[in-house]
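All remarks here apply to the structure that follows.
Missing here: one protein chain of the complex. Every other protein chain is in place.
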Amino acid sequence: MFDNLIAGMHVGRILPEIVLVGVVLLAILTDVISPRGKSTGPVRLVSLAGLIGVLVATILKKDDFGQAFGGMVMIDGFTFFFRVVLTFITFIIIYVSEKYIGLAKIRIAEYYLMLLLALFGMMLMVMANDLLILFLGIETMSICLYTLVGMSRHKASSNEGALKYFLLGAFTTGFFVYGIALIYGSTGSTNLTDIMVYFRTVNTAMPVIAWAGVGLILIAFAFKTSLVPFHWWSPDAYEGAPTTITAFMSTAPKAAAFAAFIRVFYVGFGDLSSGLEPVLWWIAVLTMTVGNLIALRQDSVKRMLAFSSITHAGYLVVALLTWEQMGASAILFYLVVYAIMNIGAFLVAIAVNRDESDEKGYSYEDYRGLGFRKPILAFAMMIFMLSLTGIPPTAGFFGKYYIFSAAVKSGFVGLAVIGVLNSAVSVYYYLRVIIMMYLKERDEEKEAPIFWAGEMVSIMFICVVLVIVIGIKPDWLLSIAQASVSGLM
Amino acid sequence: MQGVMFIVLALVTLFSALMVITRKDPVSSILYLVLTFFCFAGFYVLLGAQFLAAVQIIVYAGAIAVLFLFVVMMLNLREPEAEEGKELIPIWKPLGYAVGIGVGIVFLSYLASSPGPAIPPLNGGDEIYAMGRADFLGKALFTDFILPFEIAGVLLLAAVLGAVALAKKKRV
Amino acid sequence: MTPNDFLPVLITFFVVGGFAGITLIATHILGPKRYSKEKHDIYECGLDYIGDSRKPFSVKFYLVAVLFVIFDLEVVFMYPWAVNFRHLGLFGFVSMGIFLVILTVGLLYEWKKGALEWE
Amino acid sequence: MELTLNHYLILSAIIFAIGVTGVLTRRNVLIILMSVELMLNSANMTLIAFSHYLQNIDGMVFVFFTMTVAAAEVGIGLAIVVTMFRNKGTIDVGNFNLLKG
Partner (left out) sequence: MLDLSIVMSMAFLVEKSIVTVFIFIVVLAVVAYATLGERKIAGYLQDRHGPNRAGIGKHKLWGILQPIADGTKFFMKEDIIPDKANKILFVLAPTFTFCAAGFIMAAIPFGDRITIFGREVLLQIADINLGILYILAIGSLGVYGIAMGGWASNNKYSLMGGLRTVSQMISYEIVMGLALVALMIDHGTPALRQIVIQQSGPIWHWSVFSHPLGFLLFYISVFAECSRMPFDLPEAENELVAGYHTEYSSMKFGLFQFGEYTHMTLASCFIATLYFGGWTIPWVAVPENPGLIWGIISFGVLWIKALFFLFVFMWVRWTLPRFRYDQLLYLGWKKLIPLAIFNIFLTAGLILLFQKFGIAG
């Protein structure tokens, strides 16, 4: 019985996740045996080594595709792509954090442990082929993120951000579970493949229940990816969190949530999804516009980046709406590019920020004359800002280009136009940083020292290079993205 | 018999659920919440999910609600909610009621429009209630659902780490 | 085993609850009622009471409670496993072993972090 | 009276709506969280009702995991509440002032 059970499960296909859990346990033990107050260094090293192990395991298993655990999870090119991306992002965040967490007064090993566990949750999300696994993945990730946001316990903004994030996250969970219940009731399964087959072959006996279920799950995803009008939590959570965590949250969990979004709505609800077009159309328009308009009024670079990340989620919804391979691959491309430029921008923001213990901070004023003071840093920031705006020859340009051309090809010309207009609006607040850096005089009295860490500089450098390289030669990344989604449809 | 039980339980549940969200004093809310959990356990029994009924009481009434009560006692929260201030999701408060009532009415109007299939399915004997027993559930949990089970372990580990990281007084 | 088999449980609830209710009502009726300020005040070893009890207590209790919730769930997962253990055999043993190793590491962690100490 | 599936679905829909209303209209964090628990419970009841109706055990197993998640979530959430109370001495959402969404 034992061998039969094991053989049918294809345990080997989730080797990276197994390795990751092993790494988590090892990191906890490292924390436990390290001398008090000196555990972050060893835990960080174990985590980094472990993440390399996870990558190796992922690559080892790159030809062993298929379902595992009786269809609970699906390992395919799509999963592979996101596994690599998410592991890389987590690796980078852990790599750059050591000095920053000392500055932010959160030098505790849980910081790294929670990042690793969040990665585990995200890995589940991207391979979930069953709503149960997806649910558990989302929750594992969310629990870690709540903790990470609230980690700066001495800061009221961190408390409030975490609480708000938590309450709205829990609220979302309610919608999600209820949606799953209704889907289960109308199809008799929580497995995405079964659901797809059911919707395709059987004319469901309870159409309204199925529709209500799809709608509730859509709301849950809208919350998780912070689409308007379900975005309240994200700016507060982003501002309250330690900045490295903000960089993490606006990239990795967003990528994982979109991956799950694509899988659930492209594969699971398949034919039903196209009926959601009008709803998603409005969500996309609102998300792009509202995020932009509020970002315009911010005085803090951190908040500006938070709101602009809402806008970027809106662009991704535009691509999602196409329900085609091209749109999906554009999303993958954009997620990678966005992760690179956003992490880079947040790292610059950390370096420039005046006082980490300040509840607000991250003022535009800190950038006054940076171009003359620290030309290289300012240059890096300029590249990231241009890329976020979408100006060639940066990676951001191609990200937007693929998305809007996919939209036009699928007949969403109006949406593409609105998207381009919004990009034009975003020029204002992104360029404001550049203007501050290059066109304003230095005010030497008010200047605060730059926060330097070797790891941060090296990652910043790599980000700049990647943004430019992809901006000049985007084909290779796009072809990887296309190959990854090809198995999905 | 079951119909009568359902009606009685449903009335108690609705009453106590309304009380949960309308009481000013958190302790009363918690106690009404416990009553609601109890009624839910009753429904689970009616639906043949007896093991889950026990788990419902052990987990919800015996652990989650205790945690709530514990926090209220520990923080000694005796003041009623302030009259002023904005809600969690900053929309006009009556809109909140409208959303709640609207959601309810939408579901209701659809569901009430057709009588719906009988529950339990009419063509079953007593064995249709066997599914909710601990042994049946365990067999499913430890064969088809083995992966979610292990994931739940990791999830609980994350919760332990998170709670300690947030609530531990001295960080070491 | 149908829902009707649970009716006796309900009967017990009524019998026991009814008994408790009747005794309380009976004392209320039978007992004397003489109001006095001191008697109805809060007891503090005979002295006048200091402040009120509305001050928050230390948070040290919280960790015990939250760890209870987590471990309670762990135990709840073990019930269906235990009932089926003879059927599941080695497979069940290994899968519960993994689950428990994960959670035991959690317990070890709390222990070393001092979450179980009385500060 | 004969019970139908819809009896359970309607009841759980109403409780769900009550939970949503609670979240939207209350400011006490604990009561908001309790309203969320009501929502989760109503979802659980829907799952069990369907599970019983379809004679398919997946729904009941799902409920088991929902309960796990609910407990873990409450554990973390109340830890955040406690932390915040320590800092600010209040747990009223109405007193959130630093962040404005």
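Worth a mention:
A, B, C and D label the chains in the order they appear, each numbered from 1.
Heads up, the rule we're going with is that a contact is a pair of C-beta atoms (placed from the backbone, for glycine too) under 8 Å apart; a residue touches a chain by one contact, two chains touch by 3 or more.
A quick note: this is a predicted structure, and the numbers were derived from the prediction, not measured.
Across the whole complex, the hidden chain's contacts among the shown chains comprise B, C. Checked against the full complex, the one of B:Leu9, B:Leu47, B:Ala61 or B:Val164 touching the unshown chain is B:Ala61. For chain B, the list of residues touching the undisplayed chain reads 1, 27, 31, 34, 50-51, 53-55, 57-58, 61-63, 66, 69-70, 72-74, 76, 133-135. Touch with the hidden chain on the side of chain C covers residues 1, 4-9, 11-13, 15-17, 19-21, 23-24, 26-28, 30-34, 39-45, 49, 52-53, 57, 61, 64-65, 67-68, 71-72, 75-76, 78-79, 81-86, 89-90, 93, 96-97, 100, 104, 107, 111, 116-118.
Quick note on the criterion: only the chains that are shown with their structure count from here on.
Chain pairs A-B and B-C differ in how many C-beta pairs are in contact, and the one with more is B-C. Averaged C-alpha coordinates give centres for chain A and chain C that are 40 Å from one another.
The geometric centre of chain C is 21 Å away from that of chain D, both derived from CA atoms.
Multi-chain contact residues of chain A (touching two or more other chains) are listed as 5, 21, 28, 132, 136, 139, 143, 146-147, 150, 153, 164, 167, 209, 232. Of all residues in chain C, those that touch two or more other chains are 56, 59, 62, 66, 69-70, 72-73, 76-77, 91, 102, 105-106, 109.
If you sketch which chains touch which, every chain touches every other chain without exception.
Interface residues of chain D, counted against chain B in their complex, comprise 1-11, 13-28, 30-35, 37-38, 41, 44-45, 48-49, 51-53, 55, 57-58, 60-61, 63-65, 67-76, 78-83, 85, 91-96, 101. Chain C makes touch with chain D in their complex at residues 56, 59, 62, 66, 69-70, 72-73, 76-77. The touching residues of chain A, counted against chain D in their complex, run 132, 135-136, 139, 142-143, 146-147, 150, 153-154, 156-157, 159-164, 166-167, 169-171, 173-175, 177-178, 180-182, 184-185, 188-190, 209, 232-233, 235-236, 239-240, 359.
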